[in-house]
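I have a structure here, written as structure tokens, and I will follow up with some questions on it.
Only one protein chain is missing; all other protein chains are in place.
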Amino acid sequence: MNKIKTYIDNANVSRFRFWVQLVTFILFVYGGYWGISISQNLPIFACPYDHATGGTCYLISLQHQLHITWANLFSWRGVAILTSFGTFLIFFLVLNKAWCGFVCPVGTLQDWITKLRKSLGIRFSRYEDSTFKYLKVIKYIFLLWLLIVPLAIANSFFGLPQMSHDWFPPFCTICPTRVIMPLFTGDVSQLIIDFSSTPSLIMTTLGVLAAGLFLTGSFVKKRFFCLFCPMSALQYLFSKIAFLRLNKDGNKCTKCGNCYRVCDVGIKEIADDITSKNIVKDDCMLCLKCVEACPEDRCLEVTFLKFPIISATEEGFFKRYGTDNKELKDE
Amino acid sequence: MRRLPVIYGKQHQANIIQWIRSGKLPENSKYADQYDLFNPELFVFDPNGNRVNGKLVNNDLGFVVTFPGSEDGFYSIYLVEKFVNNDTLNIRVAKTERMNHSCRNGHDKALVRVQPKIYPKQIPIEIIRKRVTGENLHTVMHPGNDVTFQVLIKEAPCKNGNVQMSTHKGWVKSQTTNNKGEVSFQFVQDDNTNIKELRQRITFNYLIHFKKTIKQNGNFNDKHYNFITYISTFSDNYRPSQMLYSSFVWALFVIIGSVLTLTAGIYIYRKRRRVEYKEIALNE
Partner (left out) sequence: MNKNKNTDRYERMKKTSSVHMAMEIKKTLKETIEDFPNNPEGMDYFYKLVSIFTEEKKINTNGKKVIATTCVQVPTELILAADAHPFRMCSGAYSTDQIGSEYLPAKTCPLVKSTLGMMHLDFYQVDKKPLAVINPTTCDQKRKLGEISRDLVDVPHYPLELPPTKDTEEARIYWQKVVKRFTKYIEQITGNKITRQKLKNSIRKVSRAQQEYRKFYTLRKGKPVIWGKDSILITNTYFYDDIERWTLSMKKLNKELERKVKNKEYITNARSPRILLTGSPSIFPNLKIPLLIESLGGVIVAEEFCSTSRMLYDTVAVDEWFMYDMVPALADRYLKPCTCPNFTPNKDRERRLLEMIKDFSIDGVIYQTFAGCQLYDMESRNISKLFEKNGTQMLLIETDYSPEDHGQISTRLEAFIESLKTRTHI
């Protein structure tokens, strides 16, 4: 048992993650070709606009379900919303935010774009601390938008006129995933600006702009889009009760900042917070790079229902960062 | 089952051929045959308003209308049924307008030649497509256009009638006519238009369906009735938006533009950061 634990602690998690991501990417982008359909309520951006997707993002189900009149909301259709949400929650609780780091095809795509940038030797950007604090809020705004607009299309709020159906689905139309993911199956039909009505024009233009922003953004900034992802916001509401956790023992932390250095989303608390035990923040994607980079024994630890899965160890750290005798090739 | 004849056709043939179908929505409709119809009466008017001889025939293509004609302009084709069922007189009119145009005949007075005509003597109920601004002999409707229809019953605008528009791809919308008997629809972008259909210039049809029942006593063919139900359909076709091309082009333009601007922006930002420190601007 101890041997297995040591093996895992010394493992190169990033390499493991790369392969898991590759498999899940194929599954959720091309899975439909093999008739795979895992669920309609997945906590990842498996985009149904890609006709071959092997499962569906919960957000689109949620938007469709919330396109409902008040009367229906409190009828059996309301129950459907709850069961759908329950499925989402069960999926989410098992892996917590590791869905983002290991499974989400959009996250994977961004990691690959980062790899491309790295191979070109172009440096990455980091947000300044103050900018980061403001940008973080955007995903919650998106979440509210996608919850409220479907209701406002189906109902009248405070006697205001109902919104045009052309705003629907309010997030998907502006989501860069809708434009980009279908391209992987050769489908360009989403790369379009719809002139048929003003809402459609606005939304599709924003969508295409967002796609452009996504491509450039994720090229210069690691996991650029994740900072704005409403799924991440929704997930974080339930992250505290998830089974998979990332714990930190603040007493063991020397604040060396290794974890923050390697953090793709730039969570500062991972290095500076020495009081919280549960260190999963809203932008965290549980990629476990911080655990790999932490040289203090059991300072960072990933547990599943309190059972330790992988811990930071000195030995593991040096295995990954120190004793590699390979010299870099000449530029 | 309500049966509603619809007329659908092709242009630029010596004899224009019309199919007649039944069903309310294009997607679940079927071709009508002669046994479905109650004493159908066919009217075909050439662009000058003269009645020409049209025939309902069964041929290889199905149950169709044929008529001769080579005049430039709209041929109006009506199929009228009148019959009493229980205590209701059903008046059903299926209408379509076929543009016949050859560029050899020139384009003079196009605006006049495309104007709609009505035939109140023969046709009790009319659905008129209001011509769009600057309409000419080549105008085709596209998604994104606004189209207005006027409903006239015996030349009088019909208020508060229910008008439904449905398109080939299944988009359906209902509206009620205003005081002038008019309704306006905006053709909505079909969800699943793909670029192949666009390239092949496939035309799709849409259907306007109108129904109204009024209380009126009378006799028809020795049968008494207390109500009259007017049902009228109007069909025409549309092409995937030309704008669709531009939609794709615009989208490409926007995505490439945004990528380039951002890249340039980031490049300049990074370059500027390397400039030596000069001055701090303070807020006064």
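Read from first to last, the chains carry the letters A and B; within each, the first residue is number 1.
The definition used in the following text is that a residue touches a chain if its C-beta (ideal position, glycine included) is under 8 Å from a C-beta of that chain, and two chains touch if they have at least 3 such contacts.
Quick caveat, the model's predicted, so the values are computed rather than measured.
Engineer: Of the chains that are displayed, which are in contact with the missing one across the whole complex?
Structural biologist: In the entire complex, chains touched by the missing one are A.
Engineer: Considering the whole complex, which of A:37, A:198, A:254 or A:276 touches the chain not shown?
Structural biologist: Only one listed residue reaches the unshown chain, and that is A:254.
Engineer: At which residues does chain A meet the chain that is not included here?
Structural biologist: 118, 121, 123-124, 128-129, 251-252, 254-262, 264, 268, 271-272, 274, 289, 293, 295, 314, 317-318, 321-325, 327-331
One rule holds in what follows: only the chains that are shown with their structure count from here on.
Engineer: Taking each chain's centre as the mean of its CA atoms, how far is chain A from chain B in angstrom?
Structural biologist: Distance between chain centres, rounded to whole Å: 46 Å.
Engineer: Where on chain A does chain B make contact in their complex?
Structural biologist: Of all residues in chain A, those touching chain B are 125, 166, 179, 188-189, 191-197, 200, 204-205, 208-209, 211-213, 215-217, 219-220.
Engineer: For chain B, which residues are in contact with chain A within the complex?
Structural biologist: Chain B residues touching chain A: 143-144, 186-189, 192-195, 241, 243-244, 246-248, 250-252, 254-259, 262-263, 266.
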